[in-house]
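Heads up, the thing below is written out as C-alpha cells.
Yeah, one chain of the complex is gone here, protein chain that is, but the others are all in their spots.
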Amino acid sequence: MSEIFTVPARDLTKSGIPTLADIGERLRGGAWAFVILGALCLGLGLVLQAERGWGNLLLTAFNLACVGLGGLFLLAIQSITGARWSDPILKAHRAMPALLPVAGALMLLLAFGATTLYPWARPDAASHEALHGRLGWLNPPFFFVRVALIFAAWIWVGRRLTHQGKGAAPFILVFGLTFSLANFDWLMSLEPVWSSTILAIYGFSGMFLQGIAIVTISAIVLRRVGLLPAVSKAQNHDLGKLLFAFSCFWAYIFLSQFLLIWYANLPEETGPMRLLLQGRWMPLFYLNLILNFGLPFVLLLQRRAKTNEAVLLATCTLLLAGRWLDLYLQIMPPVLHGLGPVFGPAELGGILLQLGLGHLACWPVFMKDANPAQELPQAG
Amino acid sequence: MAHDADVLSASGIPAAEAERYGHNLPLIDGNKTYRQVTEEVFAPTERRPPLRWWLALAVTLSMLSLGAWAVVQTLTRGIGTWGLNRTVGWAFDITNFVFWVGIGHAGTLISAILFLFRQRWRTSINRAAEAMTLFAVMCAGTFPIIHMGRPWLAFWATPYPNSRGSLWVNFKSPLLWDVVAISTYFIISLTFWYIGLIPDLATQRDRAKTKLKRTILSLFSLGWNGSNRTWSRYETVYMLLAGLSTPLVVSVHTIVSMDFATSVIPGWHATIFPPYFVVGAVFSGFAMVLTLMIIARSVMGLEEYITTRHLEAMTKVVLATGMIVGMAYATEFFTAWYSGNPYERYVFLNRALGSYQWAYWTMVGCNVLSPQFFWFKKVRTTPWMIFILTIFVNIGMWFERFVIIVTSLHRDYLPSSWAMYRPTFIEVAILIGSFGLFFTLFLVFTRVLPMIAASEVKGVLKHVEH
Partner (left out) sequence: MSSIEHLHRSRFRASFPDPEQLLHAVAHLRAAGHRVLDTYTPFPVHGMDEALGQRPSRLPRACLAFAALGLALAAGLQIWTSAVDYPLIMGGKPLLAIPAFIPVAFELTVLLAGLGVVASFFVAARMRPRLRIPDLHPGANDDRFILAAELAADVQFPAVARELADLGALDSSLLVEDRFRRDGAFWDRPAGVGMLLLACLPAFLLLALVPVLNRDFQRRNQAWDGGMGAPLSAQAYDASGVLPGGKVLQAPPPYTLSRRGEPPLAFAAGKAEAERAGRELQNPYQPTQARFNRGKLVYERVCATCHGREGDNNGSVIVARGAFAPTVLVSPAVRDMPDGRLFHVATFGGPTKMKGYGDLLSREDRWQVVLYIRELQKAAKPVAAPAQATGVQP
C-alpha cells in the first residue's frame, strides 16, 4: 500500500549492497568516536570552566533522559488511544527508552559537581534567605536519592511498556508525577528565587516535540535503508501533522510563561527573563523561538510539505537544534552567573556525547526487536 | 461481551473486516438505512412536542424569569444588590462567566478537534454539543455586561472613534482581550455550527409540509442541493474551520485565564493557568455534554445514535482531563511550598484550612474523586452512573473557579483589607437564571433543528469503530 517514493527503499538482499551488519559496524565506529571525543571535550570544558562543564553535563543527561521518555510516552499514548497509524514505526519508539539507564548514570555523575551547579548544595546555602525551610528537601544526598528513584521508576515501568506493551496508563501517571518533580528539582532549583508552575509542562512540550522529531527522522532514514519497509506516505503525513501541532503547542506554552512573567513584572520572576533579553543572550532567545516554532510553522503549513521527506528532515533537524538551545537557555544563565553565552569545548562535548550515546544505546535494541510491526494490545 | 456480539451480527459487518480491528462494533446501532436515519433524526422537529417537553420548558422558563427579575434588580438598583465589597470585587459574577465559557469549549472540541483526529464517533453528538457551546457562550456573555456599573455604556469596551479624544480601549488589558476573544469565539462557533447545519436544513426543507416552513428553510439552506462540486468545497471549508477553531478554543480560555494570571496576587499569578484552565474547561464541558446527552438520548429515543460506546469515549476524556486537573492542583500546591514564597504558601494553606475550606474540599472531592470511578468499565457504560458523576464534576468545576477567585481576593498582601464575602439572593438567582437560559435554549433547539448531524451520521453509517 506504499505510494511510490522519489527515493525508493533499497533492497538489501541484492549483492553488492552492504548488509545490515556492515551498516551497523560503520555506524558504531563513528558513534564510539563521537562518544570518546565528546567525553574529552567535556572533560576539557570542565577543567577550563567548571560551571560550564557541569551545566553541559546536566543538559546532556537531561536531554538523553527526555529522548528515552519521549519514546515511552509515544508508546503509551498510542496504546491508550488505540491508534493504528504508527504501527510501522513502533520499533523506533521502543528503541529510545534504552537511553534511560545511560542518562541516569550521567545524572548521578553530577553528584561530583553539585556544589558548582546548585546554590543549595553549597556550604553557604543556609545563609540564602530564599532557601530557608527548603534545605530539608534540597540537599545533595536526598537529591541524588530522588534522582536514582525517579530513573528506577522510569526504567522499571518503561520496561513493562516496551516489552509487553501493557501498563500505559500507570506509566502516564508515574510519568506525570516524576517528570514534574524532575523539572522542578533538576532545573528550577538552579535559581532558588525563581519559580514557575508551568515549567514541567514546558519541559514536556519540548520533550514530546523532540520525540516526534527523532521518530520522524528514524522513520524516513530507516525506510530508505530498508529497515522499516512498511512506512508509507500516510505515516509521514501524520508525523508532519504532529510536528506542526506540537511546535504550535510548544510556542503556546512558551508564550504562557513568558507573557505572564513579563506582564506582572514581579522581581522574583523576571530575573532570568531580563537576562535573556540583553546583550549576547538576546539573539539566542529569538533564535530559540525561530528554531522551535517560527521555521517549523512556515515550513510545515502546507499539506504538500508534510509529506515531503526533505522538508520533514530539515524541519526535524531544526527542531533538534532548537531543543538543545532551549535547554541551554534554561540551564546556563543561572549557572554562568550572568556571564554571556559561549560555544566551546563543553558545549561541543555535550552535543557529541548525545549523538554518540544516542546511537550506541538505541541501535542494538532496535536491531534485536524481533517484531517489525507489533500491534500494541489495547488498553482497557 | 454478549451484547457486542448481538450488535455485531445485527449490523452485518463482515467478520473479516471486524477481525482486523480490536473493536468490531459499528458506530450506530440498529443496522439503519439512510431513510431511517432521516426519519428518526427529523421526527422531533416535525411532530408537536410531547407533554414532558412542555413541563421541562415550564421549569426552565421559571428559572429564566427568576434570573431575569434578578438582573433587572441589579440594573436598576445597582451592584449594591450583590454581596461584593472592596476586597472581594469579583465573586459569583466572574465565577459564572468562567464556568459557562468553560462549558462551551467541549462543543468546539468535539466538532473541531475530534474531526481533525478523524474520530468518527463524534458525528452523533457534534450538532448538539456545538449548540450547547453557543448557548453556553451566550450565558457567559451576560455576566461581564451586567457586572459593569453602567451596563448601558458597555459599548465603550469596543474601539470606535469617539469625541472623547478619541479615547481608545486599553489593548494591553486582559479584560479587553476577553471582549475580543469571546466575541470571536461566538461568531466562529456560530459560523461553524451553521455551516454544518446547511445540508440538514436542506433535508428539512425538502420534507417541509407548510409553505412558511419551506420558505424559511429555503432561505437558510442557501440553495443546497447536494451537488458534489459544492460538497467538495464544503469539506474544505469544514476542515479549515475545524483547523481554525482548534487554536481558537485553546486561545479563548487561555485569555480568560489571563484575567487572573496577569495579576500579581498570590494564587492568581501562576504561569500554569493557561493550560490548566483549558484542560479544566474541556473537563467540565464534556461532563455537561454527557449530562445533556444522557437525558436527551433517553427522552428522545436516540439511544441507537448516541450509544453507550459514545458515552464511554466521552467518559474517557473526562477521566483523562480530570487526572490532569488533579495533577495541576498538586503542582500548584507543591510549587507554592517549593518556591519558598511566604505569600504563595499562605494562600494555599488558607484555601485548604481557612474560612472557605468547605468550598475547597468540595472542589477537590468532586474534581479529583468523582472521575476516578470512570476507571471501571461498568461505570463508564452505565448511563445513570455517568449522569450522577458528571453532575458532581460540574459542581466541582464551579467551585474551582469560586475558590480561585474568592480565596485569593479575600486574603491577599494587605491584612488590613482582608474581608469575607457572602453571596446575596440576587446573585444566586442570577446563577439559577443562567441555567434557565441555557436549558430553555437547548429545549427549543431540540424541537426546531435536528439534534443529530444527519448528513454526517449517514456518512459514517457503514463504518466500523476503530
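We call the chains A and B, going by the order they appear; numbering starts again at 1 in every chain.
We take it that contacts are C-beta pairs under 8 Å (C-beta built on N, C-alpha and C of every residue); 3 or more make two chains touch, one makes a residue touch a chain.
From a predicted model like this one, the values you see are computed outputs, not experimental measurements.
Only one of B:Thr76, B:Thr210 or B:Asn228 touches the chain withheld from this view, namely B:Asn228. Of the candidate positions B:Ala58, B:Val72 or B:Leu219, contact with the unshown chain belongs to B:Leu219. Across B:Thr81, B:Ser251 or B:Gln357, the residue that sits in touch with the chain not pictured is B:Ser251. Within the full complex, the residue among B:Lys172, B:Lys378 or B:Arg422 touching the omitted chain is B:Lys172. Contact residues of subunit B toward the unshown chain are 33-35, 37-38, 153, 159, 162-174, 176-177, 180-181, 183-184, 187-188, 191-192, 195, 198-199, 202-203, 205-207, 215, 218-237, 240-241, 244-245, 247-248, 251-252, 254-255, 258, 454-456, 458-459. Residue positions on subunit A in contact with the hidden chain: 255, 258-259, 262-263, 265, 303, in rising order.
Throughout what follows, only the chains that are shown with their structure count from here on.
Taking each chain's centre as the average of its CA atoms, subunit A and subunit B sit 36 Å apart. Across the complex, subunit B meets subunit A through its residues 22-23, 247, 250, 254, 258, 261-264, 269-275, 323-324, 327, 330-332, 334-335, 338-341, 377, 466. Of all the residues in subunit A, the ones that touch subunit B in their complex are 82, 84, 130-134, 137, 173, 176-177, 180, 184, 188, 192-193, 195-201, 248, 252-253, 256-257, 259-261, 263-264, 266, 268, 378, 380.
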